[in-house]
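What you see is the complex with one protein chain gone and the rest in place.
After this line comes chain A, so read on.
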Amino acid sequence: MAFQPVTAAIRFGCGLSPVVAPPADLASLFEQIVGPDEMAAAYPLMEFDAFQAEILEYRDLVRARRKARGTDGFQARRKAANVFRKNIRQRQMRWLQTHMLRRVDTRQGLRERLVAFWADHFTAQGKGGIARWGTTPYVETSIRPHVAGSFADMLVDVVTAPLMLMYLDQDRSIGPNSQMGIVRRNKGRPSGLNENLAREVLELHTLGVNGPYTQDDVRQLAELFTGMSFQPEVGFNFRKPLAEPGTETVMGKTYGGSDEHFSHVEEALRDIAAHPATAAHIARKLVVHFVSDTPDPAHVAHVEARFNETGGNLAEVTAALIEHPAAWETERPNVKQPFEFVSSSLRALAVPAAAFEPLNERQSQALLATPLAQMGQVWERPAGPDGFPEQDDAWITPQGLAARLNWAVTVPRILMGDLPDPRAFVDTALGPRATDAVRFAARASESVHEGVALILSSPAFQRL
(Lines give C-alpha, C1' and ligand atoms only; values in the text may rest on other atoms or scores of the structure.)
Protein backbone atom coordinates (compact mmCIF):
# COMPACT_ATOMS: atom_id res chain seq x y z
CA MET A 1 0.00 0.00 0.00
CA ALA A 2 1.26 3.50 -0.78
CA PHE A 3 0.42 7.14 -0.15
CA GLN A 4 -3.24 8.15 -0.50
CA PRO A 5 -4.38 11.77 -0.16
CA VAL A 6 -7.49 10.99 1.92
CA THR A 7 -5.62 8.73 4.32
CA ALA A 8 -2.91 11.38 4.57
CA ALA A 9 -5.46 14.01 5.57
CA ILE A 10 -7.11 11.77 8.16
CA ARG A 11 -4.32 9.64 9.62
CA PHE A 12 -1.53 12.20 9.40
CA GLY A 13 -3.63 15.33 9.49
CA CYS A 14 -6.66 16.93 11.10
CA GLY A 15 -9.27 15.28 8.87
CA LEU A 16 -11.04 16.04 5.63
CA SER A 17 -12.30 19.54 5.00
CA PRO A 18 -14.63 21.05 2.43
CA VAL A 19 -12.21 23.98 2.16
CA VAL A 20 -8.69 22.57 2.38
CA ALA A 21 -7.65 19.90 -0.11
CA PRO A 22 -5.78 16.83 1.16
CA PRO A 23 -2.03 16.74 0.43
CA ALA A 24 -1.42 15.55 -3.13
CA ASP A 25 1.70 13.49 -2.48
CA LEU A 26 4.19 12.45 0.13
CA ALA A 27 6.39 15.46 -0.56
CA SER A 28 3.61 17.94 0.15
CA LEU A 29 2.67 16.07 3.32
CA PHE A 30 6.27 16.38 4.49
CA GLU A 31 6.36 20.08 3.48
CA GLN A 32 3.69 20.72 6.13
CA ILE A 33 6.18 20.38 8.94
CA VAL A 34 9.24 22.06 7.49
CA GLY A 35 7.67 25.25 6.12
CA PRO A 36 6.72 28.31 8.21
CA ASP A 37 4.20 27.58 10.98
CA GLU A 38 1.02 29.05 9.46
CA MET A 39 -1.37 28.38 12.33
CA ALA A 40 0.92 29.81 15.02
CA ALA A 41 0.82 33.02 12.99
CA ALA A 42 -2.90 32.93 12.17
CA TYR A 43 -4.07 31.98 15.68
CA PRO A 44 -1.37 33.03 18.14
CA LEU A 45 -1.28 31.62 21.65
CA MET A 46 0.67 32.81 24.67
CA GLU A 47 4.34 31.94 25.12
CA PHE A 48 5.55 30.86 28.53
CA ASP A 49 7.52 33.99 29.45
CA ALA A 50 4.31 36.03 29.29
CA PHE A 51 2.52 33.42 31.37
CA GLN A 52 5.34 33.48 33.91
CA ALA A 53 4.77 37.20 34.38
CA GLU A 54 1.15 36.39 35.15
CA ILE A 55 2.15 33.80 37.75
CA LEU A 56 4.14 36.52 39.45
CA GLU A 57 1.32 39.01 39.20
CA TYR A 58 -1.16 36.58 40.71
CA ARG A 59 1.24 35.62 43.48
CA ASP A 60 1.52 39.28 44.44
CA LEU A 61 -2.26 39.64 44.47
CA VAL A 62 -2.57 36.63 46.78
CA ARG A 63 0.13 37.99 49.09
CA ALA A 64 -1.61 41.34 49.23
CA ARG A 65 -4.85 39.57 50.07
CA ARG A 66 -3.20 37.59 52.86
CA LYS A 67 -1.65 40.71 54.36
CA ALA A 68 -4.98 42.48 54.31
CA ARG A 69 -6.75 39.79 56.30
CA GLY A 70 -8.73 41.34 59.09
CA THR A 71 -8.42 44.87 57.66
CA ASP A 72 -10.87 47.03 55.73
CA GLY A 73 -9.00 46.48 52.51
CA PHE A 74 -9.52 42.72 52.56
CA GLN A 75 -12.67 42.53 50.44
CA ALA A 76 -11.13 44.67 47.69
CA ARG A 77 -7.96 42.56 47.67
CA ARG A 78 -9.94 39.37 47.59
CA LYS A 79 -11.96 40.64 44.69
CA ALA A 80 -8.86 41.65 42.76
CA ALA A 81 -7.35 38.17 43.10
CA ASN A 82 -10.64 36.49 42.20
CA VAL A 83 -11.14 38.64 39.12
CA PHE A 84 -7.62 37.92 37.93
CA ARG A 85 -8.14 34.20 38.36
CA LYS A 86 -11.54 34.29 36.71
CA ASN A 87 -10.14 36.07 33.67
CA ILE A 88 -7.53 33.37 33.26
CA ARG A 89 -10.13 30.64 33.59
CA GLN A 90 -12.23 32.33 30.93
CA ARG A 91 -9.23 32.73 28.67
CA GLN A 92 -8.58 29.01 29.00
CA MET A 93 -11.89 28.39 27.20
CA ARG A 94 -10.85 30.86 24.48
CA TRP A 95 -7.61 28.96 24.13
CA LEU A 96 -9.50 25.71 23.73
CA GLN A 97 -11.41 27.35 20.88
CA THR A 98 -8.16 28.57 19.36
CA HIS A 99 -6.71 25.06 19.42
CA MET A 100 -9.85 23.84 17.66
CA LEU A 101 -9.68 26.61 15.07
CA ARG A 102 -6.09 25.80 14.24
CA ARG A 103 -7.23 22.29 13.40
CA VAL A 104 -10.27 23.47 11.46
CA ASP A 105 -8.29 25.80 9.21
CA THR A 106 -4.83 24.33 8.92
CA ARG A 107 -3.15 23.29 5.69
CA GLN A 108 -0.41 21.76 7.85
CA GLY A 109 -2.40 19.15 9.72
CA LEU A 110 0.59 16.91 10.32
CA ARG A 111 2.24 19.69 12.33
CA GLU A 112 -0.77 19.99 14.66
CA ARG A 113 -0.83 16.24 15.15
CA LEU A 114 2.88 16.13 15.97
CA VAL A 115 2.54 18.98 18.46
CA ALA A 116 -0.20 17.05 20.22
CA PHE A 117 1.84 13.85 20.16
CA TRP A 118 4.90 15.46 21.72
CA ALA A 119 2.88 17.52 24.19
CA ASP A 120 1.38 14.25 25.41
CA HIS A 121 4.74 12.47 25.41
CA PHE A 122 6.10 15.26 27.60
CA THR A 123 2.99 15.72 29.71
CA ALA A 124 3.39 18.45 32.32
CA GLN A 125 0.87 20.27 34.46
CA GLY A 126 1.26 23.26 36.72
CA LYS A 127 0.37 23.06 40.39
CA GLY A 128 -1.02 25.77 42.61
CA GLY A 129 -2.06 29.34 41.91
CA ILE A 130 -2.77 29.87 38.24
CA ALA A 131 -0.06 27.49 37.04
CA ARG A 132 -2.66 24.83 36.24
CA TRP A 133 -3.58 26.92 33.23
CA GLY A 134 -0.01 27.00 31.95
CA THR A 135 -0.10 23.96 29.68
CA THR A 136 -0.85 25.86 26.50
CA PRO A 137 2.04 28.32 26.96
CA TYR A 138 4.34 25.44 27.91
CA VAL A 139 3.53 23.55 24.72
CA GLU A 140 3.74 26.69 22.60
CA THR A 141 7.23 27.47 23.90
CA SER A 142 8.88 24.15 24.71
CA ILE A 143 7.26 21.70 22.26
CA ARG A 144 5.90 23.36 19.16
CA PRO A 145 9.14 24.87 17.81
CA HIS A 146 10.88 21.49 18.04
CA VAL A 147 8.53 19.04 16.32
CA ALA A 148 10.62 19.08 13.15
CA GLY A 149 13.84 19.84 14.96
CA SER A 150 16.15 17.85 17.19
CA PHE A 151 14.78 15.46 19.80
CA ALA A 152 17.66 16.32 22.13
CA ASP A 153 16.87 20.04 21.91
CA MET A 154 13.26 19.34 22.75
CA LEU A 155 14.27 17.13 25.69
CA VAL A 156 16.54 19.81 27.14
CA ASP A 157 13.86 22.48 26.73
CA VAL A 158 11.18 20.32 28.28
CA VAL A 159 13.23 19.11 31.25
CA THR A 160 14.08 22.71 32.14
CA ALA A 161 10.55 23.99 31.56
CA PRO A 162 9.03 25.51 34.72
CA LEU A 163 5.88 23.45 34.36
CA MET A 164 7.84 20.19 34.20
CA LEU A 165 10.01 21.15 37.16
CA MET A 166 6.83 21.77 39.16
CA TYR A 167 4.89 18.80 37.88
CA LEU A 168 7.51 16.18 38.62
CA ASP A 169 8.69 17.78 41.86
CA GLN A 170 12.17 18.73 40.69
CA ASP A 171 11.66 22.05 42.45
CA ARG A 172 11.55 20.14 45.76
CA SER A 173 14.68 18.12 45.21
CA ILE A 174 17.71 19.09 47.24
CA GLY A 175 21.13 17.46 47.12
CA PRO A 176 21.54 15.85 50.58
CA ASN A 177 25.13 17.06 50.80
CA SER A 178 24.58 20.36 49.06
CA GLN A 179 25.05 23.63 50.91
CA MET A 180 21.30 24.02 51.37
CA GLY A 181 20.80 20.34 52.14
CA ILE A 182 23.19 20.52 55.08
CA VAL A 183 21.68 23.74 56.42
CA ARG A 184 18.17 22.32 56.24
CA ARG A 185 19.16 19.02 57.76
CA ASN A 186 20.73 20.82 60.70
CA LYS A 187 17.49 22.69 61.22
CA GLY A 188 15.52 19.45 61.08
CA ARG A 189 13.73 20.47 57.90
CA PRO A 190 13.03 18.13 55.03
CA SER A 191 15.98 17.94 52.72
CA GLY A 192 16.66 15.32 50.19
CA LEU A 193 16.38 14.02 46.71
CA ASN A 194 13.16 13.72 44.85
CA GLU A 195 13.59 11.17 42.07
CA ASN A 196 10.34 11.87 40.27
CA LEU A 197 11.66 13.81 37.28
CA ALA A 198 14.80 11.71 36.88
CA ARG A 199 12.75 8.52 36.84
CA GLU A 200 10.22 9.79 34.33
CA VAL A 201 12.90 11.16 32.03
CA LEU A 202 14.34 7.65 31.75
CA GLU A 203 11.12 5.66 31.92
CA LEU A 204 8.73 7.81 29.92
CA HIS A 205 10.62 10.44 27.98
CA THR A 206 13.66 8.57 26.64
CA LEU A 207 14.73 4.95 27.21
CA GLY A 208 11.31 3.51 28.02
CA VAL A 209 10.23 1.31 30.91
CA ASN A 210 12.07 -1.69 29.50
CA GLY A 211 15.17 0.35 28.80
CA PRO A 212 18.64 -0.59 30.02
CA TYR A 213 18.72 1.46 33.23
CA THR A 214 18.68 0.54 36.89
CA GLN A 215 17.44 2.13 40.09
CA ASP A 216 21.03 3.26 40.56
CA ASP A 217 20.89 5.25 37.32
CA VAL A 218 17.67 6.89 38.49
CA ARG A 219 19.31 7.85 41.76
CA GLN A 220 22.43 9.17 40.06
CA LEU A 221 20.45 11.16 37.54
CA ALA A 222 18.33 12.60 40.36
CA GLU A 223 21.54 13.73 42.07
CA LEU A 224 22.77 15.23 38.83
CA PHE A 225 19.45 17.07 38.40
CA THR A 226 19.69 18.80 41.77
CA GLY A 227 20.09 22.51 41.32
CA MET A 228 17.48 22.79 38.57
CA SER A 229 14.71 25.00 39.90
CA PHE A 230 12.07 27.45 38.89
CA GLN A 231 11.43 30.87 40.35
CA PRO A 232 8.70 33.03 38.87
CA GLU A 233 10.99 36.08 39.02
CA VAL A 234 13.68 34.55 36.83
CA GLY A 235 12.24 31.41 35.27
CA PHE A 236 14.48 28.38 35.02
CA ASN A 237 17.41 28.76 37.34
CA PHE A 238 20.29 26.46 38.19
CA ARG A 239 20.94 27.06 41.89
CA LYS A 240 24.33 25.77 42.94
CA PRO A 241 23.52 25.75 46.67
CA LEU A 242 20.96 23.00 45.97
CA ALA A 243 23.23 20.89 43.77
CA GLU A 244 24.73 17.68 45.10
CA PRO A 245 28.51 18.00 44.99
CA GLY A 246 30.75 15.49 43.24
CA THR A 247 30.35 13.39 40.14
CA GLU A 248 27.42 11.24 39.10
CA THR A 249 27.52 8.16 36.89
CA VAL A 250 24.52 7.54 34.69
CA MET A 251 24.42 4.56 32.32
CA GLY A 252 28.13 4.04 32.72
CA LYS A 253 29.22 7.60 31.98
CA THR A 254 30.47 10.03 34.58
CA TYR A 255 29.27 13.62 34.70
CA GLY A 256 30.14 16.68 36.70
CA GLY A 257 32.99 17.10 39.09
CA SER A 258 34.36 19.96 41.12
CA ASP A 259 32.06 22.64 39.74
CA GLU A 260 28.29 22.16 39.78
CA HIS A 261 26.85 23.54 36.59
CA PHE A 262 23.83 23.03 34.37
CA SER A 263 26.08 22.05 31.44
CA HIS A 264 26.64 18.67 33.13
CA VAL A 265 22.89 18.06 33.20
CA GLU A 266 22.59 19.05 29.57
CA GLU A 267 25.43 16.78 28.58
CA ALA A 268 23.73 13.81 30.25
CA LEU A 269 20.37 14.63 28.66
CA ARG A 270 21.95 14.77 25.20
CA ASP A 271 23.65 11.42 25.74
CA ILE A 272 20.41 9.80 26.90
CA ALA A 273 18.54 11.34 23.96
CA ALA A 274 21.00 9.73 21.56
CA HIS A 275 20.85 6.30 23.18
CA PRO A 276 19.60 3.50 20.86
CA ALA A 277 16.98 2.53 23.46
CA THR A 278 15.53 6.03 23.12
CA ALA A 279 15.30 5.58 19.35
CA ALA A 280 13.48 2.27 19.80
CA HIS A 281 11.08 3.68 22.39
CA ILE A 282 10.21 6.80 20.40
CA ALA A 283 9.86 4.92 17.11
CA ARG A 284 7.43 2.45 18.56
CA LYS A 285 5.41 5.12 20.28
CA LEU A 286 5.08 7.17 17.08
CA VAL A 287 3.85 4.20 15.06
CA VAL A 288 1.44 3.17 17.80
CA HIS A 289 0.06 6.70 18.02
CA PHE A 290 -0.39 7.34 14.32
CA VAL A 291 -1.09 3.93 12.87
CA SER A 292 -2.03 1.02 15.09
CA ASP A 293 -1.99 -0.33 18.64
CA THR A 294 -0.27 -3.39 17.20
CA PRO A 295 2.42 -1.81 15.05
CA ASP A 296 4.18 -3.52 12.18
CA PRO A 297 7.70 -4.35 13.48
CA ALA A 298 9.24 -3.47 10.11
CA HIS A 299 7.65 -0.02 10.29
CA VAL A 300 8.97 0.56 13.81
CA ALA A 301 12.43 -0.66 12.75
CA HIS A 302 12.44 1.76 9.81
CA VAL A 303 11.65 4.76 12.01
CA GLU A 304 14.07 3.62 14.70
CA ALA A 305 16.91 3.30 12.17
CA ARG A 306 16.29 6.83 10.92
CA PHE A 307 16.32 8.17 14.48
CA ASN A 308 19.70 6.55 15.03
CA GLU A 309 21.13 7.60 11.65
CA THR A 310 20.15 11.24 12.02
CA GLY A 311 20.84 11.67 15.73
CA GLY A 312 17.16 12.15 16.45
CA ASN A 313 16.34 14.68 13.71
CA LEU A 314 12.58 14.71 14.08
CA ALA A 315 11.82 15.94 10.55
CA GLU A 316 13.71 12.91 9.25
CA VAL A 317 12.12 10.62 11.81
CA THR A 318 8.66 11.84 10.77
CA ALA A 319 9.59 11.34 7.12
CA ALA A 320 10.47 7.73 7.93
CA LEU A 321 7.13 7.35 9.70
CA ILE A 322 5.06 8.50 6.71
CA GLU A 323 7.08 7.01 3.87
CA HIS A 324 6.91 3.38 4.97
CA PRO A 325 4.24 1.30 3.17
CA ALA A 326 2.82 0.08 6.49
CA ALA A 327 1.86 3.68 7.29
CA TRP A 328 -0.87 3.38 4.66
CA GLU A 329 -2.21 0.02 5.73
CA THR A 330 -5.90 0.58 6.37
CA GLU A 331 -7.27 -2.43 8.20
CA ARG A 332 -8.60 -1.32 11.61
CA PRO A 333 -6.58 1.85 12.04
CA ASN A 334 -6.51 3.65 15.40
CA VAL A 335 -9.53 5.33 16.88
CA LYS A 336 -9.37 9.12 17.14
CA GLN A 337 -8.91 10.43 20.65
CA PRO A 338 -11.74 12.72 21.81
CA PHE A 339 -9.90 15.94 20.97
CA GLU A 340 -9.19 14.60 17.49
CA PHE A 341 -12.77 13.44 17.09
CA VAL A 342 -14.24 16.80 18.05
CA SER A 343 -11.75 18.90 16.09
CA SER A 344 -11.99 16.79 12.94
CA SER A 345 -15.79 17.02 13.14
CA LEU A 346 -15.56 20.80 13.34
CA ARG A 347 -13.13 20.73 10.39
CA ALA A 348 -15.44 18.59 8.28
CA LEU A 349 -18.19 21.09 9.03
CA ALA A 350 -15.82 24.03 8.38
CA VAL A 351 -17.09 25.76 11.50
CA PRO A 352 -16.03 29.41 11.19
CA ALA A 353 -14.22 31.37 13.91
CA ALA A 354 -17.31 33.57 14.12
CA ALA A 355 -19.30 30.63 15.48
CA PHE A 356 -17.16 30.63 18.63
CA GLU A 357 -17.00 34.36 19.20
CA PRO A 358 -20.34 34.82 20.94
CA LEU A 359 -19.76 31.93 23.35
CA ASN A 360 -19.26 32.79 27.00
CA GLU A 361 -17.25 30.62 29.36
CA ARG A 362 -20.16 28.42 30.41
CA GLN A 363 -21.21 27.88 26.84
CA SER A 364 -17.70 26.91 25.78
CA GLN A 365 -17.60 24.50 28.68
CA ALA A 366 -20.91 22.99 27.67
CA LEU A 367 -20.05 22.64 23.98
CA LEU A 368 -16.40 21.63 24.15
CA ALA A 369 -14.70 21.05 27.52
CA THR A 370 -17.40 19.06 29.32
CA PRO A 371 -18.13 16.80 26.34
CA LEU A 372 -14.40 16.06 26.00
CA ALA A 373 -14.33 15.10 29.67
CA GLN A 374 -17.38 12.89 29.21
CA MET A 375 -15.59 11.22 26.31
CA GLY A 376 -12.81 10.47 28.81
CA GLN A 377 -10.35 13.23 27.99
CA VAL A 378 -10.11 16.14 30.39
CA TRP A 379 -8.44 18.61 28.09
CA GLU A 380 -4.76 19.25 28.97
CA ARG A 381 -5.09 17.10 32.08
CA PRO A 382 -4.12 13.48 31.53
CA ALA A 383 -4.25 11.49 34.74
CA GLY A 384 -0.50 11.00 34.99
CA PRO A 385 2.87 11.85 33.46
CA ASP A 386 2.42 8.97 31.01
CA GLY A 387 -0.16 11.05 29.14
CA PHE A 388 -3.41 9.89 27.61
CA PRO A 389 -3.75 6.19 26.81
CA GLU A 390 -2.93 5.06 23.29
CA GLN A 391 -5.05 1.89 23.26
CA ASP A 392 -8.34 2.21 21.40
CA ASP A 393 -10.27 0.33 24.06
CA ALA A 394 -9.51 3.09 26.56
CA TRP A 395 -11.65 5.41 24.42
CA ILE A 396 -14.33 3.27 22.85
CA THR A 397 -16.09 2.45 26.08
CA PRO A 398 -19.88 2.56 26.42
CA GLN A 399 -19.59 5.89 28.18
CA GLY A 400 -17.07 7.34 25.77
CA LEU A 401 -19.02 6.33 22.72
CA ALA A 402 -22.32 7.58 24.12
CA ALA A 403 -20.67 10.93 24.83
CA ARG A 404 -19.36 11.10 21.25
CA LEU A 405 -22.76 10.32 19.80
CA ASN A 406 -24.41 12.81 22.11
CA TRP A 407 -21.95 15.54 21.13
CA ALA A 408 -22.45 14.80 17.44
CA VAL A 409 -26.21 15.01 17.78
CA THR A 410 -26.29 18.27 19.68
CA VAL A 411 -23.26 20.51 19.30
CA PRO A 412 -22.83 20.94 15.52
CA ARG A 413 -26.46 22.03 15.32
CA ILE A 414 -25.98 24.58 18.09
CA LEU A 415 -22.72 25.96 16.70
CA MET A 416 -23.69 26.12 13.05
CA GLY A 417 -27.40 26.73 12.89
CA ASP A 418 -27.65 25.46 9.33
CA LEU A 419 -26.00 22.13 8.83
CA PRO A 420 -25.01 20.69 5.46
CA ASP A 421 -27.26 18.19 3.74
CA PRO A 422 -26.21 14.78 5.14
CA ARG A 423 -26.30 13.24 1.64
CA ALA A 424 -23.54 15.62 0.56
CA PHE A 425 -21.80 15.74 3.93
CA VAL A 426 -21.15 12.01 3.82
CA ASP A 427 -18.67 12.65 0.97
CA THR A 428 -17.17 15.75 2.60
CA ALA A 429 -16.46 13.96 5.85
CA LEU A 430 -15.57 10.50 4.61
CA GLY A 431 -14.66 10.70 0.93
CA PRO A 432 -14.06 7.19 -0.40
CA ARG A 433 -14.35 5.78 3.13
CA ALA A 434 -18.15 6.14 3.10
CA THR A 435 -19.80 2.74 3.38
CA ASP A 436 -23.23 1.74 2.10
CA ALA A 437 -24.53 1.69 5.65
CA VAL A 438 -23.43 5.28 6.31
CA ARG A 439 -24.87 6.47 2.99
CA PHE A 440 -28.14 4.78 3.85
CA ALA A 441 -28.22 6.35 7.31
CA ALA A 442 -27.49 9.77 5.83
CA ARG A 443 -30.50 9.40 3.53
CA ALA A 444 -32.82 7.72 6.02
CA SER A 445 -32.41 9.94 9.07
CA GLU A 446 -35.44 11.97 10.03
CA SER A 447 -33.58 15.19 10.67
CA VAL A 448 -30.53 16.89 9.29
CA HIS A 449 -28.77 17.08 12.64
CA GLU A 450 -29.19 13.36 13.25
CA GLY A 451 -27.98 12.60 9.75
CA VAL A 452 -24.82 14.62 10.35
CA ALA A 453 -24.40 12.98 13.75
CA LEU A 454 -24.63 9.51 12.28
CA ILE A 455 -21.93 10.30 9.75
CA LEU A 456 -19.63 11.67 12.47
CA SER A 457 -20.38 8.67 14.69
CA SER A 458 -19.57 6.11 12.03
CA PRO A 459 -16.47 4.01 12.64
CA ALA A 460 -15.20 5.20 9.26
CA PHE A 461 -15.09 8.75 10.66
CA GLN A 462 -13.95 7.81 14.16
CA ARG A 463 -10.95 5.85 12.97
CA LEU A 464 -7.80 7.48 11.71
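Brief remarks on what is shown
Basically, a residue touches a chain if its C-beta (ideal position, glycine included) is under 8 Å from a C-beta of that chain, and two chains touch if they have at least 3 such contacts; residues count from 1.
Methods note: contacts and distances are computed from a predicted model.
For the omitted chain of this complex, the UniProt record lists the protein as "Twin-arginine translocation pathway signal", which is one of "Sensor protein FixL", "Deoxyribose-phosphate aldolase", "Acyl dehydratase" or "Twin-arginine translocation pathway signal".
The omitted chain makes contact with just one of the residues A:Asp25, A:Glu57 or A:Asp169: A:Asp169.
The residue touching the chain not shown here, chosen from A:Gly312, A:Gly376 or A:Pro420, is A:Gly376. Per the touch definition above, the residue from A:Ala76, A:Ala402 or A:Ala424 contacting the chain not shown is A:Ala402.
Not every partner is drawn; the one left out touches chain A at residues 69-70, 74, 127-128, 169, 173, 190, 193-196, 199, 222, 335, 362-363, 365-367, 370, 373-374, 376, 378, 381, 383-384, 386, 392-393, 396-403, 405-406, 409-411, 413-414, 435-438, 440-441, 443-447, 449-450, 453-454, 457-459, 462.
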